[in-house]
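Here the complex is missing one protein chain, while the rest keep their positions.
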């Protein structure tokens, strides 16, 4: 079996020696190993993929913790992650995940799709994935989120992916899933926070537009950034053409962020991400 | 009704005046208009979208031809183009077109998909598009192409899109569709022509990989280039990881090329493209 | 002799016909010609390079104006433009212009460099270009700008280039040079307006940084954007490393903007640029 070992802690001399000593004594194979020291903030981040016959994970965890008493240490089995997708009405970001899931280009298990419009139902059901239409009209935000939470509770996903879910989530919802909700914002954050970023970009006359995948925290579009990319635009393009060209960037950036998340490569620290 | 007017000819003084005079006298609206003069080769390229009540296209065409007797002049109704897709077994490029077609992000009519493997059948039929499995094993190249030509003849498409169709077409097939077959090659041409470009790129140790959409002519991977794009790679990536990262570039480059083709924006000249 | 003809006006039917008729009757050669119609705002932009024996520019101008009474029409001789550079202490953007000027890769005449620090003097004088050190300490903003204006008045430049000039210009200064002051801002505007954008970018944890060249108007970093470009960064980089990597983007974006400006390719409209 394969495991992923994640450690973050205050930096000090000899950390790699101490970690590698415990791993060596347990006779584990290290398939790959990355570390990063933030010298400015004196922080240490470590990720490795380990395997071996008869690894006793509990003992390994305990000995690592004894060696590094102040560290956050997490050992998890390497496995296909469960995902719930929240969407509204646009098909491009959702559709890209559905195709990648179908063709096994992305190692995820899509448990269900929840949307506050019903137009994506036919698309989702083509792929035999449960679709929940939870209308947000005529009910308040809390009631709408509670309905979603009931569905989510049934599945207990590893990550919730907002594939152009065009509603703002309340702190109550968000704090239930720390660093587990991945959003794609259709601009190069922190430019054009909020509604209609393509219109904002058009009006500002920018020459490049972008997309940003980030974890959702309590502040709108202000969570830790996971990945960004851009595409050139020019004065000939209407905002609708910018939006259409931007959609390809959105879906690719979201997909890259999902890939990093499901491989347990993202540490969050001071509202930023360290990606190993 | 809207029309697209395409003109290419030897450059000479006053071409724009002569064209715009005829259009003015016919009282047409010009929605947009682009021209390009290749001063080195003394060639003139012109594209406009025109509309108006009671445009008599035959008369307009005749008068333009009288004014510019040596020019190639083409006036066509602006309409949704018909596409046939040829594929083999990879789902990403095909799937992206299917999703864009489904969500109306790409203004095409997919008439059918033809493949020399059968594993894409289930995906295609989810979208209610006819799928033809034409096996290439145990028959010769000409026989295989003839079977495809019989299917294509039933539909008479505007363009044939090779969405990772992993077979080389013979000159006999290609010359039936001049500048109508769009291929996506999974490298930054002219680097890594031929088979397994990602393996070639891996072995050469490049730091960037790319994809190239081009019209297919008789020479392998040597047709007029329509669009290219790239993505960074590094020493950590195996060739399979390069391939997976490259697939997103492939599908986007192919999609951009299809968009340019269906909008009649591509002139082919001396094995190069002029895009207006 | 070569001339550049610039026209912008309200769009209406037959503009190209009317313009090209006048040009045809004057028997001018059109080397290249670009137009753009902003359908949403009903605006027409036109640029061409024209030449010919015995062109009577005054007559041509008058007849074009008679034909298009409401249009802004400008005909200028194509010539090397005069530039004054304002700098503070960083050498990369200034140095790049100096090298390009020296090697004739950029068709400009640098009249002088004005700086509010003296450390760049030695570099500038290597290239035999007048250097004015105008200290901004211990005098108020108006007095400092007046000293600069006195120098600028001696030269009457076509454009003023701010090559990392780290002071904010007052409206009084700026309004003397409408669409003639080109600034390079070291971020992907409108993200990170104001001071220390690299520190801001570092703190926000972005994965891409950029640079923006824009005309300066009265509002800080809010003028019409001419050109932008970006480069990838990651969690391993300190803000100083981001700055160093960003400097290459800054100088290239600034250089592209200067090139567009000196070729008279930039129209400014509603605080945006149309680039022909």
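Going in written order, the chains are labelled A, B and C, and every chain counts its residues from 1.
Simple rule for what comes next: a contact is a pair of C-beta atoms (placed from the backbone, for glycine too) under 8 Å apart; a residue touches a chain by one contact, two chains touch by 3 or more.
Worth saying up front: this structure is predicted, and the values here are computed from it rather than measured.
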| item | value |
| --- | --- |
| Candidate in contact with the missing chain, chosen from B:157, B:224 or B:246 | B:224 |
| Contact partner of the left-out chain, one of B:189, B:216 or B:258 | B:189 |
| Hidden-chain contact residue, picked from the options C:13, C:43 or C:92 | C:92 |
| Sole contact to the chain not displayed, among B:36, B:132, B:173 or B:198 | B:36 |
| Sites on subunit C contacted by the missing partner chain, in the whole complex | 90-92, 95-96, 98-100, 102-103, 105, 123, 126-127, 244, 247-248, 252, 255 |
| Residues belonging to subunit A that touch the chain removed from view | 13-14, 16-17, 20-21, 23-24, 27, 29-33, 35, 37, 39, 232 |
| Positions on subunit B where the hidden chain makes contact | 36, 38, 40, 188-192, 204-208, 210, 224-230, 234-236, 238, 270-275 |
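Quick note on the criterion: only the chains that are shown with their structure count from here on.
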| item | value |
| --- | --- |
| Between subunit B and subunit A, distance of the C-alpha-averaged centres to the nearest whole Å | 35 |
| Residues of subunit B touching at least two other chains | none |
